[in-house]
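Subset of chains shown; positions unchanged.
A and B label the chains in the order they appear, each numbered from 1.
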Amino acid sequence: MRTHTEYLQFHLPERMGFVNITSQVREAVSTSGVREGLCLVNAMHITASVFINDDESGLHRDYKKWLEDLAPFDPSPDRYEHNRTGEDNADAHHKRQIMGREVVVAITGGRLDFGRWEQIFYGEFDGRREKRVLVKIIGD
Amino acid sequence: MRTHTEYLQFHLPERMGFVNITSQVREAVSTSGVREGLCLVNAMHITASVFINDDESGLHRDYKKWLEDLAPFDPSPDRYEHNRTGEDNADAHHKRQIMGREVVVAITGGRLDFGRWEQIFYGEFDGRREKRVLVKIIGD
């Protein structure tokens, strides 16, 4: 069995943003030499997500508005008890649960086994600091 | 290490619907010959889900109502910017994030290692076209 591990780094200037990381994951798969297996891609931070969806800027604005409706940013400790700890990012912990922590992708014939429109995104909900994403590949 | 790959096809007549695919996944596990390992099942389309829950029609109607509340179908570009592209399925991209893209299931002793009520579903949110689900099995 082969395994391969990579850490991707992010530092987004805005509070909430999405970054297409598909090409970086493809390169990791290529580097791994794995022909048949699984590729895990996960946020290593609990106010961020990795998810698969469309690379369409209108949809991304829709997601931001929707997530803001479902779990509004509010630094006060009145809405979120978590913000009594001195943090202001309770909303980000909620948004991340909607969008998910991780994706697991099949590797077939040495490539990500993807549908036509599948793209992998890093989702940031508490930006302006260093964040990491883990890529773990196992297979033959 | 053994690996096995299958593609399931769907074409639902309705916009939103759920299909129990547990028996198809069980057959794939049996075909694979894997006794101990992991089975990934994922939608290959970004307006569809694979999820695990109960095979109970009332619950499925509850899910549909709830998802429609959380992300209503609305083809106009006023609610969803994504629909400015000529698409009318922005709601489906949102519903799929709630229900998830994929499940990973353990294989133990050659069988899906499931709790009593766990059943795997294909969740369609933008039907009336060809869609695919990937089953990828790795193990020994």
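Structure notes:
Keep this in mind: a residue touches a chain if its C-beta (ideal position, glycine included) is under 8 Å from a C-beta of that chain, and two chains touch if they have at least 3 such contacts.
Since this is a predicted model, take the numbers as computed values, not measurements.
Here 2 of the identical protein chains are placed; the entire complex in the file holds 3 of them.
We adopt the following convention: only the chains that are shown with their structure count from here on.
Chain A and chain B have centres, each the mean of its CA atoms, that are 20 Å apart.
The residues of chain B lying in touch with chain A in their complex are 1, 3, 5, 38, 40, 42-46, 70-71, 80-85, 90, 93-94, 96-98, 100-102, 104, 132, 134, 136, 138.
Contacts from chain A toward chain B in the complex involve residues 1, 36-38, 51-54, 56, 58-59, 61-63, 66, 70, 98-100, 103-106, 108, 113-115, 117-118, 138-140.
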